[in-house]
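After the structure tokens below, expect a handful of questions from me.
Here the complex is missing a single protein chain, while all its other protein chains stay put.
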């Protein structure tokens, strides 16, 4: 965990052992089954580990609500579901049940759903009143499940972490709701591999005045994420998040391609290959390539724990609104235009130093470029 | 040039057109011949460019002293050369001649020699008095040509840039000499490719708490540098510079291999391939590879111009001693333990802001980790 | 050239100096301009070379007919063009003019057009009578420019080389026409890079009983081919040619993806990156990656010359129909199911040995797997 390294380990974060896990699942199947499948297909961990955590998985499975009704598609006609208002109330009910059952001080909501088509951009999405009209009119074509999760969490005062590319958490109406309930939130789209490398490497090209002509990124994925992203409607947000980081860092827009292909045999192992075509002195063209072979869950899981610990701390410190100091964890950080990973990390360091010095958070915590 | 990008472009640097070029060459052959060979073997630039600069190359060739006596090898017996004292005086003479001939305000010395075996580490090397004894006793086994260049430059008050891996510029005795003549100096070993990437990427592994098990770097070079480095005695300093950057950034020492192979057909194109073997959450092993295909001269030349402009500025501002703010240009920056490229770059930014605000340089200019 | 290596160099092929070049061009611009642009954008050859061949390029330009009417799209409505019959006669006229002008013994037609949408598959395409009906009815939606070129060449008895992925040359009706005029023909789709490697490497996996799970191929192209192939309608044939080679060699169908992306800055340099995911003993998954960085024209041009020389020889020897012994030059060799490059090459060797021994070609010349 990042939060276990100095100086972050000196923060007064909740220990991992102090966390209770529950959830909402729209698909059939249990955590235990998923973990077994992951081991079998992706060789990520061994049987000893699985056996050691088996009782925990069973206990968490018992706290996961299976509710397949939260699975509509804003791009397709929806029939036979309860109205949005009722669905949101159902979610708030799930949250309250879990809070009571575990006698929790703080209840965090983490959105970990698959990439999905999204709505947004209408006049109704620009403020909270508009969102409430959408809910009142039961417009499921304008309000996705991810919007319900965010709406329910923020209205119930639960700090919200959007680890998915689904962009509803950035709707202005939800910022208004978070402000009204004084709730912290953060997102979008966990930065675990290729985009992390882009935001690490692109500053070097800028700082050395090497001009990037083209940055072509290929992502091969074999897990459920890969399957979902194989549908062009689902991958629109993700590709946009992956593409937009370069222009912000470089100060111009190189040719930037992002390809996501589904390769089932890779299982949970994702392989990213990027070709960077650039020129140096006297316009001589040169190239860099990299191949990143990582295990998706293993890269993402610790970031979710880090975010949970840091959001719980922020909530305890009375912070609210978008958590700018957590930008380094996301491809498309809410409220932050700085895309350079190192500057984002420096913002987390600065926040940590203020915390350790007993100071309130600066506003804003991330320097604008 | 880095110095042509904001905010550095706002510094009061000497324009490139204000520079005069001369030099000392131990090998036969002219710049014009070298440039033709580079074009023919490496396709770096085209004939039009070569024709356009031909008169300039001829003019510079006229200012290059051919002196093959500065080519001894500290690891081998040396016979028949004038004593060190005379050789150093000869160098100072060359410098004065060039200064007078071009009516220069400032004369900078840039060491661009090949990697070479080095001495150092004796009791005589620890202070200036010791170095003077070595010179007085004509101990060429303890005083390499690079030591002569540095000694002559600093004693003549010429700002010194050591772009080579030869480590003499870091001898304490020379620091004493620079202090006595109030001369700025900087080095060692220009950071143009694989090591640049190491110092850019390694912080990411640290910041994400991904543990690097092994970082294996392969460098294939086809130019004279490659030929020189094919001799293990010559590459010792360079490999040491390339290896030591990781421990400083990561806080532990991974297995770090550096291989430099001579592949003549590559000409001036160097290819670096690195394999980074690391573990994430639950100790799952993952890998990253990169291939960097760059033209050595094209990557190095602009950095030399940047350094010349920034050193001339520093000299004009009355700065002296090791120029800590220029660490980002070097593999093994003198006086600086910070190896993270981004922090080194931030030090250059901070220096620039102080300059633009009319402030004297901070001391030290680079934060210690 | 392949034909300049033993044993092929012993064949009685026409020397390259015995060839005269002309052509049909639908785009504006001259060969000279294209060659200049290639030099400028792709650094493939230097100015000396360009100057040396300038008179030849001008002479060839003089033999190239500019005729933009041969540029319709079978997938879009076509208006205002002369009927197919007239267009084909026009082509035959061009061929006769060129033959007379240069007093040629043999006139070869090489199709080097861009990838294009294609028709085919209707009842009319199954025999020559059907094709003649299509022409008579002026069905430009069923008869592409590439079909016209092939029809004109074969009806005029000109040996035909289809270097493009456009599959019209494989229409049964054209085989019938070639048989009637006793004309040799060959195609489809020159094998210059990624697919060449596939047909070289896949046999190794088969022979070692290593099971290929996935073979994901990424092709980045910056030239006009890349631009054309960026349109999904144009790349259908090419991707199909690239994909189908594996199943034939391996004996089963692995997951095989082919991506073609347009990256303009690469100019004529194409970069292919392939990831091969396979299992060995005890089903342990392993990977191979390769990156192929080649210059498209430089890889293709010598094959065109080789094919011209070998087709002229075949015509002189009285051979006709599909030239099975030339399969190794093509991604989708006409009449040949053997996809293993080495077996295809052995077929060329066997043919050459028969020629050198004064024997007629075997029938068929390529062993069926």
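For reference, chains read A, B and C in written order, and residue numbers begin at 1 within each chain.
Just so we're on the same page, contacts are C-beta pairs under 8 Å (C-beta built on N, C-alpha and C of every residue); 3 or more make two chains touch, one makes a residue touch a chain.
Small disclaimer: the values here were computed from a predicted structure and weren't measured.
Colleague: Since one chain is left out of the picture, which of the remaining chains does it touch in the full complex?
Modeller: Visible chains that the missing one touches: A, B, C.
Colleague: Have a look at C:4, C:69, C:97 or C:353 and name the one touching the chain we're not showing.
Modeller: The one listed residue touching the chain not shown is C:4.
Colleague: Could you tell which one of C:178, C:314 or C:328 touches the chain left off the display?
Modeller: Here the residue in touch with the unshown chain is C:328.
Colleague: Which of A:27, A:47, A:85 or A:359 touches the chain that is not shown?
Modeller: A:47
Colleague: Write down which of C:78, C:204 or C:356 is the residue touching the left-out chain.
Modeller: The missing chain is touched by C:204.
Colleague: Under the stated touch rule, tell me which residues of chain B contact the chain that is not displayed.
Modeller: Output for chain B: 43, 213-214, 216, 218, 220, 255, 257, 259, 261, 263-266, 271, 273, 275, 277, 285, 287, 289, 291, 293.
Colleague: Name, in rising order, the residues on chain C that touch the hidden chain in the full complex.
Modeller: So the residues of chain C touching the missing chain come out as 1-2, 4-5, 44-45, 49, 196-197, 200-201, 203-204, 206-209, 280-282, 284, 286-295, 298-299, 301-302, 328, 341-342, 345.
Colleague: Suppose we count only contacts with the excluded chain; which residues of chain A make the list?
Modeller: For chain A, the residues touching the absent chain are 43, 46-48, 291.
The working rule: only the chains that are shown with their structure count from here on.
Colleague: Please state which pair of chains has more C-beta contact pairs than any other pair.
Modeller: Highest contact count among chain pairs: A-B.
Colleague: Between chain A and chain B, tell me the centre distance in angstrom, where each centre is the average of that chain's C-alpha atoms.
Modeller: 43
Colleague: Find the geometric centre of each of chain A and chain C from their Cα atoms only, then give the gap between the two centres in Å, rounded to an integer.
Modeller: Computed value for the inter-centroid distance: 47 Å.
Colleague: Touching two or more other chains, which residues of chain A qualify?
Modeller: Expected reply: 287, 289, 291, 293.
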